[in-house]
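Every protein chain but one is kept in place in this view of the complex.
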Amino acid sequence: MVRYGIVIDLKRCIGCYGCLVACKAENFTPPGVFWARVLKREDGKYPSVRRLSLPLLCMHCAEPACVEVCPTGASTQREDGIVFIDAEKCFGCRYCMMACPYGSRFFHYRERPYFPAGFTPYEEMGRQKHPTGVVEKCDLCRERIEKGLEPACVANCMTKARYFGDLEDPASEVSRLIRQRHGFQLRPEAGTDPSVYYLSP
Amino acid sequence: MDKDTQVQEDVWIPTVCSMCYSQCGIRAHRVNGKVVKIEGNPESPLGIGRICAKGLAGIMLLYDPYRLNVPMKRTNPEKGIGIDPKWVEISWEEALDTITQKLKKIRAEDPRKLVFTGCIPSMSPMVFGLALFMPAFGSPNVFISNGHQCGNAEHLLAATLHGALTTNPDMQYCNYLIMFGCHCGTAAYYAYTTMCQRMADARVRGMKLVVVDPMLNTGAEKADEWLPIKPGTDGALAMAMLHVLLNELGIYDEEYLKEHTNAPYLIAMDGYYLRDRETDKPLIWDPRDQKAKTYDDPSIKDYALEGVYQFDEMLGKPAFSLLKDQVKKFTPEHAAEITTIPAETIRRIAKEFGEAARIGSTITLDGKELPYRPASVVYFKGAHGHNHAWLTSLAIELLCEVVGASNVPGAFLGCNPVCYGYPETGRPRWEPKVGPDGLLSPGLWFGGSEPGLIPGPYPPTEPQPPQTLNLMDLLTPALTSHLPVLTIPRWDEFKIPYKPEMLINYGANSLMSIGNPEIVAQSFKDLFVVSFNLWLDETTDLADIVLPDTCYLERLDPSPNMHHHHFPVGLGEWGWQIRQPVVEPLYQRRHFCEVMLELGERVGIRPEFYMVVNLYFDLKEPFRLDPAKKYSWEEIADTIYKSYFGPEHGLEWFKKHGVLKWPKKPEEPYWKPFIKARVPIYFEWIKGLGEKIKKIAEEQDLKDIDTSDFQPLPDWKPCSALEYQGNEYDLQAIYYRVPWHTFSMTYENPWLDEISDNEPYSYFISINTDTAKKKGIKDGDLIWVESLDAGKTKGRARLVEGIHPEVIGVANNGGHWSPNMPVAKGKGVFFEALLPLALAKTDLLTITMDCDARVKIYKVEG
Partner (left out) sequence: MEDRLIHPTELFVDSFKVQREWIEGKGMLLLLAIFFGELGAGMFLVSWYLNYLLGMVFGIVIVASLKTTFHILFLGQPLKFWRAFTRPQSSWISRGVIIMSVFVVFGGLYVLPAIPGFNWLPWTAQSPLGNALVVVAIVAALGEIIYVGFLLASLPSIPFWNSGLLPILFITYSLLDGAGLTFIIAPALSNEAINVHQLKRIEIWLTLFAIINILAYIWTMYHTTVGGKESVLELIKGRIATPFIGGVLIVGILIPLPVAIYAHFFLMPYAVLGITAFMALAGSFLLRYSILKAGIFPPLYPLYTPV
């Protein structure tokens, strides 16, 4: 059985936000909604300081807390591990947003154009994809995967910091990287077993 | 897209990005006439299918509802910052008529009264304006906006040491990289996207990255070691490292210095070469034959690098020994006081760098054995954006030269100084040559084909009393100049024999992107300003006519990459690209190049114009433009392509395929062993030039022309911010680049604006936590930053640990105030307001702005 996963190499990542925009452009996400995002922090005390950029997306957990708590069955998991939301079923209770330890889910309150003057022709093309009053999140670019493409954030990553593949296949590049470079998951104590692994900076 | 929508059209169009100056290959997805996605073009060596946030966000530039869509003229005669021009829509016909009359009058009186400026991201049309239209019209008065962002000091050294316009480290093989005040491979730099991939590869491979930067931002974030340095002191660090290498450790590449540089040239006591009486060639000392010989004497058995030698009653010392003496006073202890970097760190870094260079080692690539020097530096505005830019840059460059890490695998490379052309046609082709005194002369420097219109800085051009507003006929080593903003209103003081009358502005927002906006506005307000614009930005407040420009997704550019310097260095592929319209220009927008062609026709400069195009692109028969015929922009593009790549590779071919590629040969990027031109470690000609310029300045009674930096050897001197002795202005303000913004234009892009909004630093003023606490400033406080020599700017404080305690850091070009750019308005911090514009705040040798402002900060009251 396939289990799709992503490995993010923090040694390669430069925190350029390319993934955020690649995702946005691919998925027409509205203002304030980020299926892919980047967090920044600094630690230490001058002059011994480090800064870290942490790219995030939905972790497509093997034990998705969001799916478990969903009262409508809108959040579901496919056999290949992709967690997605059926907007038809979602009624916007946001319980999944409380359950997700990674803040990967966004509630689309109301439609809002990027420019005060109104929707651009580009936005018009994608408006139907984002109904309001429901929760939305990364679906690992299901449509691209079905066409044999990598998710947009992976395909575009300028520093090739993202790898996409099958975590169940020990011979896949993602499995190899996790093994060889001690890939780790975020917040393992939450018990969700994320399918997104990170390599140390 | 909605599944129900009928898909009538679904195409991917290869073209070229223009969201910054890197010009990466992209492909745009068009569905039913609308652009729905931009991706990297996997076929292009520029980006190889991966592009940055800016490039991806181009859709939001194309469809920005606040773009300028129609030509307009001002009706309010009063001009100034923030004064409403009271725009009235006019037809293109009326606009072009007005402009033609003005141009005809100027051309009849003195064409030099016309000034042109352009913005860097739209590289290709900008070059069209300044290198094709302006020479054809007969005016040398061009300048590039973003003055403080430009790398003039680096361009000069790239030309003289690398035979190129720009430089980049060879990250494919480098093992040890020191980055001085630059974000190569991380936030911005030439061939940005490809270099980011290579930097990531190199870091995973184990390359050590040392970043010298007052601020821990995108570059230092990826560093193995961050050296927080006091701004303006990079030169002192480099001098101390040279001292450690040359005088303490004795690590230098003797063979390289003897064979490939002017290190053995004998320098007389007056600082000039000791020359052979007969041939006038510089002399070296052959220690085996115990006699002086000309540098190219085939009988040379060895070169002396040290000692004092006599020739014809004259004493001479090898240049190398002068360099050793020159760096002696910069002990690591002395440099530590200047730079705030501990002496032991300086010693260690110098040693690591010297050892990493593996002097004497070789590598075999493609069957050719080449010297292997896997250590490099890379430096940009952080290091050289100060007074004494020349001296600092030279010191940094010489770190590579003394260990032979120059234009060989793993080393510091010129950006593609050698190209042997597309294999089937051998064109375009350029390579450096041996110039006077055996020294390197670039084959192709700024643009165009060899023999280009714009000569490199070596052999040097004789300085003249100023006739041009950019003073580049006096200060000849510079590539570009921001000085017209000073000379336009004071043309008579500079003894310029005409009064400038008209400015053609191609998209530059000069008010926001050079320095003190009051001074820029002062220089523009008496000119008749025609401005090609995407928006009614801050600078258009001073325009008389604004014309709606196309953005890069709406236009054709046959040479988007300016031949060489946008390409990644090192091995890989050459690729000639096309920028083609993805959608037809919306509204009444027109492509600048097409409008300029039409203006050329109307003004009657077609023969001159075609001659310049033929020269610039080195068009060969049967592909030379014939002044008897009128060509459209598409026909000119077609001609250029065919002239370079053969009749089968015309415009149609490029429109379909997007990019024509061929592999690089090792002798192109790694030309050093193959081209027998020496490079100077001792810039004798600079010294000579300085004396000539000084004489002219005295004769012409020009003020503030200080030539004391025209030194042949590197040095460090405090820049103006460091010369300040008081206590009140206790901080230095510096700017930095972020990967998702280019100058001022991207602030209007809502996707990129949203990134900054969600990112902790770029819309804030970064201050060291301890420094802020001492001043009672809390995170998020609104503060004023007041410059000692210019204006003040406002922004919110962000308390960080990753910044030198005596420095505040600001992302460049924020703080738009135009109501016509509502996304950008009020976002970020207007750093440029802090920069004084004055000759005294300029490194005159390279015309580099001092971008390091002495400031004080305090809370905004109320």
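Chains: A and B, in written order; residue numbering restarts at 1 for each.
Just so we're on the same page, a residue touches a chain if its C-beta (ideal position, glycine included) is under 8 Å from a C-beta of that chain, and two chains touch if they have at least 3 such contacts.
Nothing here was measured: the structure is a model prediction, and the numbers come from that model.
Enquirer: Of A:Arg3, A:Arg78 or A:Arg94, which one is in contact with the hidden chain?
Expert: The single option touching the absent chain is A:Arg94.
Enquirer: One chain isn't shown here. Among B:Gly271, B:Gly421 or B:Pro760, which residue touches it?
Expert: Checking each option in B:Gly271, B:Gly421 or B:Pro760, the one touching the absent chain turns out to be B:Pro760.
Enquirer: I need the residue numbers on subunit A that touch the omitted chain, in ascending order.
Expert: With respect to the unshown chain, the touching residues of subunit A are 11, 39-43, 50, 52, 54, 56, 65, 67-74, 89-95, 97-103, 107-109, 132-135, 181-182, 184, 186-187, 189-192, 198-201.
Everything below uses one rule, namely that only the chains that are shown with their structure count from here on.
Enquirer: Quick check: in the complex, which residue numbers of subunit A touch subunit B?
Expert: On the subunit A side, the touching residues are 9, 11-12, 14-18, 20-22, 24-26, 31-32, 34, 37-38, 40-42, 44-47, 49-53, 114-118, 120-122, 124-126, 128-129, 155-161.
Enquirer: For subunit B, which residues are in contact with subunit A within the complex?
Expert: So the residues of subunit B touching subunit A come out as 1-2, 5, 31, 34-40, 47, 49-53, 56-57, 59-60, 62-66, 185-187, 193, 196-197, 199-201, 203-204, 216-218, 220-222, 226, 228, 739-740, 750-752, 754-755, 758-761, 768-770, 800-803, 805, 822-823.
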